[in-house]
Every structure is written in structure tokens, then in C-alpha cells.
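As you look at this complex, bear in mind that one protein chain is not there, while each of the others sits in place.
Chain naming follows the written order as A, B and C, and within any one chain the residues start at number 1.
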Amino acid sequence: MSSTTSLNTARTQDLVDRFETIRSHSVSLIAGLSDADTTAQSMEDASPAKWHLAHTTWFFETFLLRDNVQDYKAFNEAYAYLFNSYYEAEGARHARPERGLLTRPSLQAVLNFRAHVDDAMAEAMDGFSEALLDLVELGLHHEQQHQELLLTDILHLFSRNPIGPALLEPKPRPAIIDTPLGWIEGVTGVQSIGHHGKDFAFDCEGPRHEVMLHPHAIADRPVTNGEWQRFIADDGYADPCHWLSDGWSWVQKQKIDAPLHWRERDGVTEEFTLQGWREVVLCAPVRHISLFEADAYASWANARLPTEAEWEVAAENGLPDIGNVWEWTGSAYRPYPGFRAAEGAVGEYNGKFMSGQFVLKGGSVATSPGHIRNSYRNFFYPHQRWQFSGLRLAKDI
Amino acid sequence: MSSTTSLNTARTQDLVDRFETIRSHSVSLIAGLSDADTTAQSMEDASPAKWHLAHTTWFFETFLLRDNVQDYKAFNEAYAYLFNSYYEAEGARHARPERGLLTRPSLQAVLNFRAHVDDAMAEAMDGFSEALLDLVELGLHHEQQHQELLLTDILHLFSRNPIGPALLEPKPRPAIIDTPLGWIEGVTGVQSIGHHGKDFAFDCEGPRHEVMLHPHAIADRPVTNGEWQRFIADDGYADPCHWLSDGWSWVQKQKIDAPLHWRERDGVTEEFTLQGWREVVLCAPVRHISLFEADAYASWANARLPTEAEWEVAAENGLPDIGNVWEWTGSAYRPYPGFRAAEGAVGEYNGKFMSGQFVLKGGSVATSPGHIRNSYRNFFYPHQRWQFSGLRLAKDI
Amino acid sequence: MSSTTSLNTARTQDLVDRFETIRSHSVSLIAGLSDADTTAQSMEDASPAKWHLAHTTWFFETFLLRDNVQDYKAFNEAYAYLFNSYYEAEGARHARPERGLLTRPSLQAVLNFRAHVDDAMAEAMDGFSEALLDLVELGLHHEQQHQELLLTDILHLFSRNPIGPALLEPKPRPAIIDTPLGWIEGVTGVQSIGHHGKDFAFDCEGPRHEVMLHPHAIADRPVTNGEWQRFIADDGYADPCHWLSDGWSWVQKQKIDAPLHWRERDGVTEEFTLQGWREVVLCAPVRHISLFEADAYASWANARLPTEAEWEVAAENGLPDIGNVWEWTGSAYRPYPGFRAAEGAVGEYNGKFMSGQFVLKGGSVATSPGHIRNSYRNFFYPHQRWQFSGLRLAKDI
Partner (left out) sequence: MSSTTSLNTARTQDLVDRFETIRSHSVSLIAGLSDADTTAQSMEDASPAKWHLAHTTWFFETFLLRDNVQDYKAFNEAYAYLFNSYYEAEGARHARPERGLLTRPSLQAVLNFRAHVDDAMAEAMDGFSEALLDLVELGLHHEQQHQELLLTDILHLFSRNPIGPALLEPKPRPAIIDTPLGWIEGVTGVQSIGHHGKDFAFDCEGPRHEVMLHPHAIADRPVTNGEWQRFIADDGYADPCHWLSDGWSWVQKQKIDAPLHWRERDGVTEEFTLQGWREVVLCAPVRHISLFEADAYASWANARLPTEAEWEVAAENGLPDIGNVWEWTGSAYRPYPGFRAAEGAVGEYNGKFMSGQFVLKGGSVATSPGHIRNSYRNFFYPHQRWQFSGLRLAKDI
């Protein structure tokens, strides 16, 4: 990959602007957090906020500056080891479960690292080739993904603290749903899904390809907290007939009987949020549920989860109420026909995770601005639920 | 479900005959095994041979005799608890990991249980309704599934014994493959898969439905042991770039570097078989590999696994060399469009296992006669490999 | 070690006789057990009965016949690997947790192994030197230890079987205790403990040495089931103030609320015994309790456990009711002053286990005839309780 003087002024300028906006947004997320808050790791699935800030910076240093900018001097040689996430091609790295032990470098040192890289990028981007600009684009979307993870990881960390700290000032959670559930008949036959157009998309969102849709309907909104309480009241968590076998094992072993971050306090159901503990809003979408729970609820409701293709086609046709919670689909996260991972380390971005996980579509209140699109394929293991994950029903007709 | 006198003489007679044949075949499999051999459980995934013999009998006692035959007297009231596998609707049951502790009832007692149920079935089947005959049919296919598991479980048990006992007399393993790999171009566009016709199929094999196939080719034979040795020699097990992320974790944690049941002895690669330890046959299909290994091999070979739909359509069109090893596909085991599990306990047969597992197609040397069909959906977790599981390559074209 | 013709006729003849008696007794213990019963292993702490029969035979083959009898031909070369328990100096061995997978060799083969070794021993013993006769003596006491383990291991195996098989014919358990607890004042000052005299003792029972005893009293009988029920009724298992910290963790994690092998059935407390499930005898010594439970009971009773030295001195002075249950002491199993393990493999017999375990004194209903002596040091980890282990109280005065 060589860096040549580029004349693509418009694209470059756009990227320079967005680079500044997106990078600043990451830092703005930790306003109000202490060095310690950004250092702790509450479980192996989660990462410290400080680590997110450093790792996204490592991406630009490693894939853009180190290899393509002459005389670029790494901020700190040790960071390549500390802040690589999972790129085997980039060599050894710090063990994931020990990220919370990195009390050093301090938050301030990480912010200095960010400034160092931001300065170098600002200087270098002007001369980047199209191929390098593609990598910058990737790095920005990568950063946006970590912005959402940073929020859900802080939420999880604070939820484990008996004094329940709040990241954000309290404000009312909007009661977005006050209508009975309606059904939208889906289009059937040969349809196309996958990314199209010239805008950015991750490699796994393509190639665009034809799928066959069978007769079905999809709900006009996600399932709400109030509906979920009826599932609980009807012993939904205690009746194996609704559950996938692995889900039932999980529910029993983990003693699960409610969404993550719920508690009962003096007869009131509360939810731990970025604003701290608050009473559950009945008409808001249920969130922090696993695929196992979503599937069990759908079974209890005599329905099923939509497939990824059904969801995406419906979204292209105007499905309402997208973007409040990630919506579990019934589709395993597997490659699209013709999918090929990119060469080199960035090829590890998506493809190697294509076993054991399910696709979620849409986006959530924690998703960064401009990061929601219909072809987006979010993916998690069926037991994971610390994201803002909910569900929308579908059924065969 | 009520039992009425049936006039369906032909079907009844066919089932009576097959009942006798299949039930006898199960018992013939343990010729040469001791009471102890049939009692031990070598890992949680496996079950004792004695348990297989009793559990398949429990199926007929529970779903046919107990509920539908007046005055039927259970052979032993305790067996309902001991030999239920996973049917939640049938109540509490003995914990799976403790099946190997059931030194009592003895093998002879289990054989007596079989005779008791066989006699009662022989007497009762004449009067069974169509619906009950359907259940008998299900019970026989269920028994054939357990016949294969009985063999792979005994193989696993004996493989853990340092003195390496053999179930069968030695006979040469046929060298079935002596041709270079060829590619068969697959049909594309809208195709149909899933069970059709009047013969028996499990619920998960339907409904038959249309799928969209994209340009691809599929290998004309499975991958061989000789080819697998080249993968090993090329450090295939040691290079993360070939592996799914979960697969790489598994390989490292379990220190996997060859198919299950392989060992090196005096410079010779040996395989543990039902005939004991034998030199690996280079031109025979590789077997006892996990989905993770199959996927890594395919990646190393610059190919991929076929999807279930590609495989099934190719098989319908005459794919060669099916039936020696189960072939991992790249498809997650998920429900077909319109799938609905049956009501009641037998509805737990397949549907509740539809998360986390991958589909295997075809059949193996251990599959019971007449139990191979193109729509058959075998399924296991991606790390499991004690079945006779291999792979066939596919690629986009 | 060389074998010379010995004139020690009396000792030799005694050992020949006892060899026959003790070896036969082992086989008599498994009357009524099937091949499968003697093969299964119910937990890692326990071993299969067949393994006990083979391992005790391996002792004689390895330490007497193999090394000292010219032309002795091993019964089966593989057995050295299969039936070594923990002697590092004797090389690699089969993993302990997998003993239950050895369905082969069969029980009959193991009995043939025993006959082969017994014949060779009968022929060879006449010519054994004193040093070899010492090893024979050790082997016989070793065999007696395994006789008790065989019984407790079978008891544990059968206890895990829902149909609760019985090893022995039912007979009433004697109600040995019908008196209120009395206290015996212990002797104080400098006293001696440890083996003395010419009879056999394990190395860890010596050297005999002086200890200092402080004012104390010791109970005139073990604690009974009836007394234990009062401990339970008083929430003894639920109040942390009685428990050692490690014991409290164990009770909570394992959800312990009664001795091992107890159950409540229709308002009656039952105990699983070698005669199957039977009502608990209130005036019999409580058994199948851990050191943690024994210590908690003593604390609840405002008493403590006796030290090993207090117990042994009291026993030498005629402590009543010894031999029904092993009695936990408050003494860690550590070497006596001047203790040195023997050279070579038999030196691994006791010394290497001297960390983390507590001493039990006395003997139980399962102890072999003639195997009880006051200097005997039985030892188990503080959480273990599948032996016939109970307690006797002591207190400072």
C-alpha cells in the first residue's frame, strides 16, 4: 500500500471533518468518569472505557500511521501489545480478561495518545490514497462501534456497584409505544438483501444477493416492558416448553428470571440505566435480554423471531420504530454467498466470528449518530444481553 | 389419542416386520460387549450402550404402551425416571452426566425390559390407529439414530482405555478414494429442499420450501486422510489465520493437533476404530473432525464448506461418495420456513436444539441400513467430533 | 534387597496364613457385585471395586515378585500402568478420574490376576528375607486399607443410583448408645504417643515421642444421630458463627444441610447404608460427616475436637466405644518428630500426603478385622465425608 498525493479533495475533506467529529465524540462520552471508572473491567465480555479509547486509537496508529507515514514515531512501543484486541496477524497481545488490571497507562496518558495520533492523522490524511482513505473510513466506523460498547460496558460496570453510579443526568425515558401490537405482511418471493450503493459498509454486509422469502408477517413495533412483565407473570422463565434446550440450561444454571439490570424494590420493578436506577417504563421496548429469552418470549407469544432477510426487506420497506433497541433475529451470523474476508489483519474484522452467534438488526439508543443502516449485521452469542438488545415478533402466515 | 381397530393391514404388517428387524439389530450391536462395557459413560456427550438400549425402549413404553394400551403394566416404575433423555414434558429424569453410575439395572435386566416391551408391542400394534403407527415409525427412526450413537459412544469409551479393546473383528478398511479431487458445478437459482413424498422424515426436515442458490461448485468426494496430513504438515493446526475465532480458542485450550482418535506410534499415524488401533488409510475420508477443523481446512484449501441447501440439491442430482462420513455443512441448524414442532412431548424431539449447532448431511459407516436420505439433518456443536464426521469442499464460482 | 533362604519359619508361616486369609477376604467383599458394579467410579475420590482388587495385587507383583523373584512373569504388562495408584517412582499411570472407564480388563480377568499373583507369592514367600517379609506385611495392611475403601466406594456408588441397590442383606444396626454423654478427665503433662512394640505399623505412626498434654476432658462416647438432629433443628447448618471459614464456604457452595447419605422421606430421616435405605438409628453414632461439620458441631456444643495426642493417650487408657466410626481429631496430619519416609517407591506411602488433611482415629464398622490400633493415623481432607467418619467431643478444663 503506497501513499500518493491525492486529488480527491472532497472525500478527503469529508473524512478529515468526520475524523475530528467522531474522535471528539468518543472523548465526550467519558465526561464525568474518573480514571478508575475508565480502568475497571466488570466481566470478560466487557472492556474498560480507557481501553476502548486506546484501542480505537491503536487502529489508526497501526493500520494507517505505522505502515504508511514515513518517520511516524509510535507514541509508546508498549501500546501495540496492550491495545490490540484480537488481530492475530498483528502479533501477541494482552490477555482480554486482564484488561482491567491496566491501571497504567493512566486515562490522561491515553488521552495524550489520542492527541498524538489525531495530530499525525490530521497531517497525513491529505496525502492518503483512496485505499488508505478506505481504511480511515473503516477506522471511523470501528470507533463508532466501540462508542456503543463503551456505553454498555460502563453501564454494566456501574450496575455491579452497590451504590449504582449514574453516567448521565436523569431525564425521562420517552414512552414511545402506546399502541396495541400490529402486524405488517411481509413481501415474499425473491428479494435482495445486503449492502448496496457507494456508502461505507462492513465486509460482512455484502455481497448483496437474492434470497427467497416465504409468507410471513412482522410486528409493527418491538415488544415492550409491560408485555415482558406478562411473560414473567405467566411463569415464562419457569416453563421449559418455551425454551431452546441451551436456553433452558442457561436460565437454570444462571438463575435468570428477568432481563439484565432489572430488580424489584418495594414492589416496583426498576431498571439500571445510564441515569442510575429508575422505574421500568411499561410502554418502552424491553431491553437487555438474550437471544434465548427473546426466542422463549416469541414461543410463548405463539410467534417467532424474524429472519435477518425478513427484517431487512421489511426495513427497506419502512418498518416503524427501528433504532431504540437492537432486535434479535432468528438468523445465525454466517457469511453471505460470495463473502470473502479482506487480506491481512483487517480481514479478521468480521469473518472469523461467524460461528455460534446470532444477528441483531437496527440499532439502539446507544448507537452513535449516523451508524444505523438496514444492512448492518450486529452479532452476539445467544446468552449475551448486556447490549441494548430487545426483540420484534414475526410469524408465518 | 385413541386406539381403534385398523384396516391398514399393509402398513401395519410392514411396521411389525421392521419393528422386529430394527429392535433385533440394536441388540446385535452389543454382541461381544460385557455388562460393564455397556454401563460405562466416557464423557457427558456420550451415553452407555445399556442406556441406549433402555432409552429407545422407554420411548415405546411411554409414548405407545403406557398411554394407549389398556392394562399395560410398566416393566419397572423406576425406568421412566432412569431412561428419559431430555423430554421435559415427561417429568424429572436422571442427570445425564451420571448415566454411567447406573450399574443396576444390569444389562440382562435391560434386555428383559426390551423383551417385555417388544412382546407388548407385538400384541398391540395390530390395533393401532394411523396416528399411533406414526409414533411407532418415529420410534423406529429414533432407535436407528441411537444405534449409530451407541457405536460412536462405544468407540469413544474404548479409545480412552489404554489397552484399546475392539468391538469388531479386524477387516480391511476399504480404500475408497483414489482419484484427484474434482469439482461439480451446482445448479443455481430457485431450488427446493426439504423432505417430500410420503415416506417418513423427522419434523425438522420440512416443510419443503424454495431456496435461492448462488453460483458454486461442490467437490466430487470428501477430503481424505492423506489430504488432511498435508494440512497438518503445513502447520494447519498452528496458524490462526485459517480458523474461526471460537475454533482457534478451542484448538489452543484443548491442545488439538489432529483428528480425534489419531495417534503417532513409531512414525506411523494410527486411528482408533471399532476394530482397535489401525494404521490410517490415506485414501479414505478423514473422520472424527469438528466443524472448527472442517472450516479451517476449507479455508486453508482456499475453499469453503457447502451450505446445507447446496449439498442437498447436489445430492438430489447425484453427488458421489455419500454415506461414508457425515459431512459438515456451513449451515446453522435452524428451523425451515413454516416449521412447527409437534404438540406434546415428542415436539421436543428436534426443535429445541436449534441453537448453536451446525448441520451435517449424508451418513456414515455407522449409520443404520436404510437410515440415509438427502433431506436428513444431522446436527452437532461445532467442537464435537466423536461422530464419524468429515467434510466435502465447496467454492463460489 | 536380596532374597536369601530364611529360617524364620514361624513368621513366614504366619504371613503365609494371613496372606491367604486377607486376600480371600477382599474377594469375599464383592460377593453379589456384578462386573459393572465393580467397574464404575462414582467420583474422583472413589475408585472402582475392581480397581481396588487389582491395585492391591499390583502392590505384591511390583514390590515383591517383579523385583525379587527370578523368572517371575508379569500377568499382563499393561497392568503396571493401569493399577499403580500414585507412586511417582513407579512411572506413568492411568489418570485417577478415568478409572471408571476401564471396562476391560473384566472382573474375571482381575480375579485371574489375583490368582496368578497369589500362586506366585505362595511359592515365593518361603524364601523371602526379613526385609521382603516386611514388605509382605506392608502389602497386607495396604490391602486391608483398600478393603475399607472398597466398601465406602461401593456405598457411594450405590447411593447415587436412584434405585438404591444394597450390597448386604438387611440386618438391624445395633443401638449401641443409650446413655447420656459423660466426660473423662484426660491425663496431663508429658505423655508418649506413636507406635511402640514389635507389631506392624505404618511409618507415619512413629517415631514414638513425648508430647505435652494440657488439662482437658474427653467424651465417653461418640456423638449420636439423635444429637445431630438437634444440631440441625437448631439451625446448626445455617449459622456461620459455628463454622470454620472454609467450612462455611463449603456448606454454602455445596448446599450441605445434613450428613452425607441422609434424606427425608415422608417425615422420616433415612440413611443410605450397605443394606440400602434405612431409617436413621437415633442412638447410633452419627457418620458420614466432614471435619468441617464435626468442628461446627463441637463449637455449637460449646466443646471442641480432641487433639490426636489427647485421643491416643485416652485410648491407651481405655476410652470406651472405639471402632464404630472414625473420629475426627483437631490435629493436622503432619509428621511426627524424627519421621523419615522410607527410601524408594514405598516411601511415597504416607509422607507426601502430609498437607491439608486432618487425622482421624479409631476405626469403623467397615474397618477390616485386626486393623484397628490406637496409634493408627487415618487422614482425609476436611471436606471429605464418604468414609464412616464421626466425632467425639473434648473440652478444656
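Rule of thumb we're sticking to: a residue touches a chain if its C-beta (ideal position, glycine included) is under 8 Å from a C-beta of that chain, and two chains touch if they have at least 3 such contacts.
Worth saying up front: this structure is predicted, and the values here are computed from it rather than measured.
Enquirer: What chains on display are touched by the one that is not shown?
Expert: For the complete complex, the undisplayed chain touches A, C.
Enquirer: Using the touch definition from the top, which of A:Ala10, A:Ala31, A:Ile163 or A:Ala233 touches the missing chain?
Expert: A:Ile163
Enquirer: Sort through C:Tyr72, C:Trp183 or C:Phe353 and give me the one touching the missing partner chain.
Expert: C:Phe353
Enquirer: Which listed residue (C:Ala10, C:Met212, C:Ala233 or C:Val268) would be found touching the missing chain in the intact complex?
Expert: C:Met212
Enquirer: Which residue from A:Leu82, A:Leu150 or A:Leu260 sits in contact with the chain not drawn here?
Expert: A:Leu82
Enquirer: For chain A, which residues touch the unseen chain?
Expert: Against the missing chain, chain A presents residues 34-40, 42, 78, 81-82, 94, 98, 100-107, 157, 160-163, 165.
Enquirer: Extract the touching residues of chain C with respect to the undisplayed chain.
Expert: Residues of chain C in contact with the hidden chain: 86, 88-89, 190, 209-212, 214, 216, 240-241, 243-248, 291-292, 295, 304, 330-332, 334-335, 337-338, 352-356, 358, 382, 396.
One rule holds for everything that comes next: only the chains that are shown with their structure count from here on.
Enquirer: In the absence of chain B, which chains stay connected to one another through touching?
Expert: Once chain B drops out of the picture, we get A | C.
Enquirer: As a test of understanding: of all chains, whose mean C-alpha position lies farthest from that of chain A?
Expert: Following the centroid criterion, the farthest chain would be C.
Enquirer: Let me have the rounded angstrom distance from the C-alpha centre of chain A over to the C-alpha centre of chain B, please.
Expert: 37
Enquirer: Report, in whole Å, the distance between the mean C-alpha point of chain B and the mean C-alpha point of chain C.
Expert: Using C-alpha averages as centres, the distance is 45 Å.
Enquirer: With centres defined as the mean C-alpha position, give me the chain A-chain C separation in Å.
Expert: The computed centroid separation for chain A versus chain C comes out at 58 Å.
Enquirer: By the touch rule stated above, which residues of chain A touch at least two different other chains?
Expert: none
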